[in-house]
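For this view, one protein chain was removed and the others were kept in their places.
Naming follows writing order (A, B and C), and every chain is counted from residue 1.
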Amino acid sequence: MALDTRVKIGEWQLENPIMTASGTFGYGEEFTPFVDLAALGAIVVKGISLHPRPGNPPPRVVETASGMLNAIGLQNVGVDRFISEKMVMIRKLGAQVVVNILGDSLDEYRELAARLADVEGIAALEVNISCPNVKKGGVAFGTDPLMAAKVTEVVSRQSSRPVIIKLSPNVSDITLIARAVEEAGATAVSLINTLIGMAIDIRTARPKLANIIGGLSGPAIKPVALRMVYQVASAVKIPVIGIGGISTLDDVIEFMMAGATAVQIGTANFVNPAVSGELVAGFRQYLRDTGRTTATELIGCVQR
Amino acid sequence: MALDTRVKIGEWQLENPIMTASGTFGYGEEFTPFVDLAALGAIVVKGISLHPRPGNPPPRVVETASGMLNAIGLQNVGVDRFISEKMVMIRKLGAQVVVNILGDSLDEYRELAARLADVEGIAALEVNISCPNVKKGGVAFGTDPLMAAKVTEVVSRQSSRPVIIKLSPNVSDITLIARAVEEAGATAVSLINTLIGMAIDIRTARPKLANIIGGLSGPAIKPVALRMVYQVASAVKIPVIGIGGISTLDDVIEFMMAGATAVQIGTANFVNPAVSGELVAGFRQYLRDTGRTTATELIGCVQR
Amino acid sequence: MQLQYLENGEILENAVVGPDTWRMQIRSPKVAGAAQPGQFIMVSVGHETTDPLLRRPLSIHQAKDDVLTLLYRIVGKGTKLMSFMKKGEEVSLLGPLGKGFQIKSASHHCLVGGGLGVAPLLFLATEIKRRLPTETMSILLGGRSKNELLVLNDFQKVAPVFLATDDGSLGMPGLVTELLVKEVKGPATIYTCGPAPMMKGVAQCARDKKWSCQVSLETMMACGMGACLGCTVQRSGFDESEKKYVHVCKDGPVFEAGEIWL
Partner (left out) sequence: MQLQYLENGEILENAVVGPDTWRMQIRSPKVAGAAQPGQFIMVSVGHETTDPLLRRPLSIHQAKDDVLTLLYRIVGKGTKLMSFMKKGEEVSLLGPLGKGFQIKSASHHCLVGGGLGVAPLLFLATEIKRRLPTETMSILLGGRSKNELLVLNDFQKVAPVFLATDDGSLGMPGLVTELLVKEVKGPATIYTCGPAPMMKGVAQCARDKKWSCQVSLETMMACGMGACLGCTVQRSGFDESEKKYVHVCKDGPVFEAGEIWL
């Protein structure tokens, strides 16, 4: 019997629900020795801003218990060089590409969406309103339903493609933000971005990150991410993309059962650069082994 | 040269900054084979409510990556039996005792504080306004600055003892709540309580906890806890008690450098029931080894 | 309060004894010395790492002089890591924990085990024989198939053993409960440990015959010593009061069947 591993995000159909998470997969090419990018549901590239950003001073990463903190500071080449250089290379990869964007003003989000509007080879936009590493912008948008809705509107108006709003977990009630962006026209929401954390080197009495605080990711945050996906999936009708500590096939299934239509693999790519491809294969096998014929059967099937 | 390991919370002086966290140390007696309770800074007993609570159905605990989820549901014997039975035993332990209380209405908090007001052998009250496991009450108080302030007021008015308000990490800006309770008269704040999380058993497609969601604790949450302690210590003048994933002496020092006047050991007591006593000894040794003479030198000494 | 210890034991043996099933012998004078049948220990499975985080509860399979024996099945990463431990290494034990089996004079002692549930029964059988040498005892063991029936010789050395397998590959084809009905005629005291459905069947059968029956339960555990309140099972006949639940690590793991299932 034929297996249907496809899932839909708005009009956009993915071959399977396995995506890679922004900032953890470079621009894709680094992983070509380990993964057939065309076999993935999609890849999400490192966040792009209107102007180039040098990012934060080092140290930028530190390991924690079953996780890591990062304060990359959204280093990127800026949208113009992204279009003229990176996209040329990315188109050759044959992957479904989601471009992750971030701004520190509504105008910047609008402008970004406008410049990317007719660049070919882009399947969808993911809007980062939640990155905790940059003091201005970022967090503010992600923690205020009104601002989150405004960003969603301006980006959606500029873009004919699916617009995925990426939510911050550092809020009292994530379902409020999710509902606000749904009403504002988001095609889907993706969650979670990193939790804000910190680590101190007691020998120097200095924060381990030059930026003092950073984003916590990895298996440590999975229970929080899964809970939020479950809550948001129960609160909105648009598709939910689950992110947060996903490393194994069991993790993928847990998130889909909780209500995720697709998932993104982040920090796990650092531990095993082949993991995303392995999960695509494992997912097919899982459906067979459990006598399922479609990926969609799994979505939200957890008993309440 | 003499070592001074003491720290002060309001008028209350602790012999050292090492405390045990509510709900992870029973009523103390379970640990007498492993720890000299009188040598600890203080012990915080399991949360007490006005009326007995049976707690949640099983399963109530599940392990996660470097952490655990619990949904005990605040099982306790109720304040009357606590006073008539447990306190009698607890007084014999010779420890500094903090009683952790929780209610689902302002009246209940007031009533609890009143009943405990002249019970002897209690050093301080810790008010749980943040327990995520009970649908009513709990979270609401902890996520709204106004309600948090009200609880602080009613409890403080009934109590001549130090009142420690225990904050929820499941909020957009924990410093708002901290400032609100400071103004309302809290002697100190303790943080963090557990992050809300979830886990699913994919073989049964059921949540692993009968309560569906539970509180995440352990080393996994340490970076988030440390960041919040750092932020709150910078925002308020009252003492901050650091809680969250503390297992080693390095962890204790990190929290104190971040601004904690004292710390509480939680989940680590399950991994090593002797840990709290070991940390007291280790703390003295650390001060000596680093040429310090007082515990207070450490508080907030991280470079900004 | 009963004596409990935190002890670093020395691994004397760690070997396979069945499919995915291992036996570990540990020199731990304090824990082994204080152990009673039906009690358990919490063993730490990692080196300084925080995953797996919690200790794992394992029944005391045997305790003789200063040696403690564990019988464990690899079901996840903690037990997997245990199987990597080597002779001569140290392992941290917390125990003995919980209330074990009540050993009282009886006209006949019948131990009924299924799967890994046999673990605590060997120590129990040994102690019944030592304390009540004149009384009769039988041991009924069940499993899905032959290779699930573990450490038979050890049991046979202590008392007559009767076997049942679902697939009939060894002993009587069928369930251990049928074996119970078939083999135990006169009045008896029952002690059982195994999968919940099996234990319920055994308890049911004992109730019908008005025999006393002790069951050994398993739940998820964080602390193993009464501190976390995580290991509850519902008590029969109590509803919304704070008596509704018992704690397997402290009130158990062994209970009178009637206390759990009416």
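General observations
Following the convention adopted for this analysis, contacts are C-beta pairs under 8 Å (C-beta built on N, C-alpha and C of every residue); 3 or more make two chains touch, one makes a residue touch a chain.
Predicted model only: the values in this text are computed from it and were never measured.
Among the chains on display, the ones the left-out chain touches in the entire complex are A, B, C.
Among B:A65, B:L116 or B:V224, only B:A65 touches the chain that is left out of the view.
The chain omitted from view is touched by exactly one of A:N100, A:T152 or A:N269, namely A:N269. On the side of chain B, touch with the chain left out of the figure occurs at residues 65-66, 219.
Mapped onto chain A, contacts with the missing chain fall at residues 23-26, 29-34, 46, 52-55, 57-63, 65-68, 70, 72, 75-78, 218-220, 247, 267, 269-274. For chain C, the residues touching the absent chain in the complete assembly are 46-52, 77, 80-81, 84.
By our rule, only the chains that are shown with their structure count from here on.
The innermost chain, defined by the distance from its C-alpha mean to the mean of all protein C-alpha atoms, is B.
With every chain reduced to the mean of its CA atoms, the largest distance from chain A is reached by C. Simply put, of A-C and B-C, more C-beta pairs touch at B-C. Between chain A and chain C the centroid-to-centroid distance comes to 47 Å (mean Cα coordinates, whole Å). For chain B, the set of residues that touch two or more other chains comprises 65-67, 218-220. Residue positions 50-51 of chain C each touch two or more of the other chains.
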